[in-house]
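Down below is the structure, laid out as structure tokens.
The complex is shown incomplete by one protein chain, all other protein chains being positioned as in the whole.
And then chain A:
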Amino acid sequence: MKKIKIALMVLVFVLLIAFPMLDGNLYHQQLMNQVFVNIIVVMGLNFITGLTGQMNLGTAGIFALGAYASALMCTKLHTPVWIGFPIAILVGFLIGRGLGYPSLRVKGVYLSLTTIGFSEVVRLILTNAIDFTGGSQGVQNIPFLNLFGFEFNTPFKIYYLYFGLAIILAIAAARVVSSKWGRVFKAIRDNSDAVEACGIDVANLKILAFTMAAIYGCIGGFLYTHMMGYINPTAFNQDLSVNYLVMMMIGGIGSVAGNILGAVMVTLLPEILRFMQNYYWLIFSIITLIFAVFLPNGIVSLFKKSERQEKHFNIFHSIKKATEVWGGRLAK
């Protein structure tokens, strides 16, 4: 089983490495870059909403602050572009602590409300502080990332950088999920009173989860801004927060693999469906709905269930079983 899994991962890895070389289409490369950014943000959201079970609807605000912090540093202060990366982590840390401290002490729906409020406040400030942020016309001419004089100025070059970063952050996220922290996060989701009774400071751990979510979100925003070259506040609306939530739900809550699958699917599917012209968004929504109804635990549950039920992942085995059952029914 483990061998198959590793072989599959290596295969996907090789395919992804080879993809931009085989397919020179800039549109496809640009889409894949967006997928990498979305994977990073969703893995962050997974810490607080997926694992800890605290509904965060402010991802757009976090993402926007990460994006704007780096964009404004580069364009106003002309700092080197890579500085944006530690700045994004710092901003994420500040959001996590600053917003998490007051809002994670309240329970249930109030967290959703404070996070929605936060993201709207961010958007309105970005829209109205015209002299500082450029207002609704946004920030133009944001430079591309460069490292040691090498500029990542085409989707092809950006692809490999973001691919590498996404892998590193995914490994980090997967380690956190299966660490002590990850298990406490899950325990808080399942029964926070019991966790508290064990002598664990629940509020503090929630803030920790939220801080990690904010850091991942801000890194995503930083990567997004240097990929797009232009940002304006209209993109960072409530739809964006919900979109990230949908990615997490579709892929699989609480699992890094699920987050990756969800981000890939929700980013690519509407683009694949574009050939349907006026109906593409309708069809996309219907497919999303089908997934939500039939696979409430996400795409990843398809693989997990079979693992637990049948000890090993063997689709032929289950098909054989199923045909036996169906055959038995037909015989009756």
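Simple rule for what comes next: a contact is a pair of C-beta atoms (placed from the backbone, for glycine too) under 8 Å apart; a residue touches a chain by one contact, two chains touch by 3 or more; residues count from 1.
The working rule: contacts and distances are computed from a predicted model.
Candidate names were "Beta-ketoacyl-[acyl-carrier-protein] synthase III", "Hydrogenase/sulfur reductase subunit alpha", "NADH-quinone oxidoreductase subunit C" or "ABC transporter substrate-binding protein", and the UniProt protein name of the unshown chain is "ABC transporter substrate-binding protein".
One chain is missing from the display, and on chain A it is touched by residues 25-28, 30-31, 34, 130, 135-138, 140, 228-232, 234-235, 239, 269, 271-278, 280-281, 287, 290-291, 294-295, 299, 302, 305-306, 309, 315, 318-319, 321-322, 325.
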